[in-house]
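Of the protein chains in this complex, all but one are displayed in their positions.
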Amino acid sequence: MTERPNRLGLSRAQMAWRAAQDIPDGAYVNLGIGIPELVAAHVPEGREVVYHTENGILGFGDAPPPGEEDPDLINAGKKPVTLLPGAAFFHHADSFAMIRGGHIDYCILGAMQVAANGDIANWSTGAEGAIPAVGGAMDLVAGVRHVLVITEHTTREGEPKLLERCTYPLTAPGVVSRVFSSFGVIDVTPEGFLLKEIAPGVSLDQVAAATAAPIRAARDLKEVAAPAIEKEAAGA
Amino acid sequence: MTERPNRLGLSRAQMAWRAAQDIPDGAYVNLGIGIPELVAAHVPEGREVVYHTENGILGFGDAPPPGEEDPDLINAGKKPVTLLPGAAFFHHADSFAMIRGGHIDYCILGAMQVAANGDIANWSTGAEGAIPAVGGAMDLVAGVRHVLVITEHTTREGEPKLLERCTYPLTAPGVVSRVFSSFGVIDVTPEGFLLKEIAPGVSLDQVAAATAAPIRAARDLKEVAAPAIEKEAAGA
Amino acid sequence: MIDKTVADVPAALADVEDGATVLIGGFGESGSPIELIHGLIDQGARELTVVSNNTGNGHVGLAALIQAKRVAKMVCSYPRSSHSKVFPELYRKGEIELELVPQGTLAERIRAGGAGIPAFFTPTAAGTVLAEGKEEREFDGRRYVMERAIRGDLALVRAEAGDRFGNLTFYKAGRNFGPIMCMAAKCAVVQVRRIVEAGELDPEEVVTPGIFVDRVVEVPEPAHESQLIAQGASYP
Partner (left out) sequence: MIDKTVADVPAALADVEDGATVLIGGFGESGSPIELIHGLIDQGARELTVVSNNTGNGHVGLAALIQAKRVAKMVCSYPRSSHSKVFPELYRKGEIELELVPQGTLAERIRAGGAGIPAFFTPTAAGTVLAEGKEEREFDGRRYVMERAIRGDLALVRAEAGDRFGNLTFYKAGRNFGPIMCMAAKCAVVQVRRIVEAGELDPEEVVTPGIFVDRVVEVPEPAHESQLIAQGASYP
């Protein structure tokens, strides 16, 4: 999970920062494992957000100081968390009632692939011999009101992750509304991908070349206003 | 709800007493409104029974002393109750999960009609113009493991309540296992009604005449061993 | 900052629209949000569909709402009781519609609405007139009825304590339909005896997590329906 060398576009922290700007005050939010976990640190001051984790907590906060971890106070990524005032515990059926019932406003997830029709693949490459594991991914994307994706624009090997159609097994069809990639902010519209904001230092041609589907630039295309953020600790 | 004059067979309290003998130690029991409410008072000493009420209590006890009633501590008949040590509150979906999920061992209910195939009708006469009301009756008879009925053997007008087939709308088909009537204890078997115990002072001919279905006497037919019980307070 | 507390009942109900589906908590008077119901009468919305276990008593609370001709349709399990005069009269005159639902099916349909389950199968009512027109199906040799979820535009619920996040505790059997109705409504409005500081409720003891609640209004001394009826009160 360390930063790639000589990367083009936004850093992982900058992607998380940009996604955080979209979370309104009072939102109930579920953050996926990986880059999405960084979002909480960048929600603008003055906005209060309640975080949900599948394993039965609403209203958790940062990791505790070393030595104060509790193995029964963890998030879905099995990392230790703390409680904020107003937190609540509940069992798994109630936790997924929150998800499936449309009570969570936003989930922010990583993805292997996102298609121009909003399909998402983030649980399996479909490779032979792999141990299939889905966790709560399918419930989240099927149930949460706004499904947002944070992802590098391409794979480590430079393959596009934004495609005309997903080639990996779907997590759900037609659910993603917005992608925060290292190259910018891309909306999924009825007409396909729409580039709303572009990362500093990235050209439209570079975006198009790294995207395996048509991608239009918005008429009011802006540059992502991400601040310079110190590189987060590896594996944060 | 006062005792009928010159009645034949068991009194209401004696029927309740006899039903209570069938409740084993440790049972979870739901008692219907009317005569079944009297059962709790007659469970043999040494047996501990946990009572369930649809409105979300397990482990309630008798009515409180006058003046100590709490409108939020009532049973399904909307009568005030008290709590015993080990009681618990829960919401309505959990309460009926207990019922529908087969967790309640016994429900003891009144009935308008019981058929020789175990059908029960206890919620509606099907009369034109009546306000239909079902409450939890259908859930109880469909979900509880043992459905027992306490009833006068005939209506006030002398019409049989034990029939070949119910004429009133069913509460559920084929669920009743035993009837405690004023005339005795009647099992519902694959071959129809089987008289297991007969009330003192009642003849087999009288039982047969008051039953609108074949009723066999068990080979080991006994007399109901109900003690003389003082007449309970009206409307108890 | 999240703050779901509102100043008073009128503020909590200002935006209820004609034709709304309103889930109203309570089992008889136990848990009935009487001040919110009176607030809804004052607010004036009409042509309501009301989902509630009963139809109210006397001329206050739910009975008063019905009497004021605000309710086009009742969805309930037990629309009559000893003090219920208003609904039966309107029903006999054909001035109010009734959907009769077994109590456990009502609870489960509401819970399903809150949990994102559009339909489920239940043994309750299979083989009875209340299953007529519904899909029936066999699983493992037993007959079940398919039931659809219920969702509300509004829920009116009474609870014990609430904080600015909407976290709730309840009081005894007043809990009944409250938690599941909060889950199943677009806007859950809760009257609580006490508004408490965030963090005052133990996260282990929160019964309804705030995510299911939209507005909390303090009513420190809620009226007892039965006392009002004994006093011959009517509303407004």
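For clarity, chains are labelled A, B and C in written order, and residue numbers in each chain start from 1.
Operating definition for what follows: contacts are C-beta pairs under 8 Å (C-beta built on N, C-alpha and C of every residue); 3 or more make two chains touch, one makes a residue touch a chain.
Everything numeric here is computed off the predicted structure, so don't read it as measured data.
K.L.:
Among C:169, C:191 or C:226, which residue is in touch with the absent chain?
P.N.:
Answer from the full complex: C:169 touches the omitted chain.
K.L.:
Considering the complete complex, identify which of A:51, A:90 or A:193 is in touch with the unshown chain.
P.N.:
Answer from the full complex: A:90 touches the omitted chain.
K.L.:
Using the definition of touch stated at the top, determine which of B:28, B:168 or B:183 touches the missing chain.
P.N.:
Going through B:28, B:168 or B:183 one by one, B:28 is the residue touching the chain not shown.
K.L.:
Spell out the interface residues on chain B facing the chain that's missing from view.
P.N.:
Where chain B meets the chain not shown: residues 25-26, 28, 48, 50, 52, 57-59, 83, 85-90, 93-94, 96-104, 143.
K.L.:
Since one chain has been left out of the picture, which residues of chain A touch it in the full complex?
P.N.:
Interface residues of chain A facing the absent chain: 53-57, 70-74, 76, 78, 89-93, 95-96, 99-100, 129, 131-139, 142-143, 169-173.
K.L.:
For chain C, which positions touch the chain that isn't shown here?
P.N.:
108, 112, 115-123, 139-140, 142, 144, 148, 169-172, 203-205, 207
We take it that only the chains that are shown with their structure count from here on.
K.L.:
To reach chain B from chain A by way of touching chains, what is the minimum number of steps?
P.N.:
Between chain A and chain B, the shortest chain-hopping route counts 2.
K.L.:
Looking at A-C and B-C, which one has the bigger number of contacting C-beta pairs?
P.N.:
It is B-C, judged by the count of C-beta pairs in contact.
K.L.:
Determine the centre-to-centre distance between chain A and chain C, using the mean Cα coordinates as centres, and give it in whole Å.
P.N.:
Each chain reduced to its C-alpha mean, chain A and chain C end up 37 Å apart.
K.L.:
What whole-number Å value describes the gap between the mean CA coordinates of chain B and chain C?
P.N.:
About 30 Å separates the centre of chain B from that of chain C.
K.L.:
Would you give the residues of chain C that are in contact with at least 2 other chains, written as numbers and ranges?
P.N.:
111
K.L.:
Could you pull out the residues of chain B that touch at least 2 other chains?
P.N.:
As it turns out, chain B has no residue touching two or more other chains.
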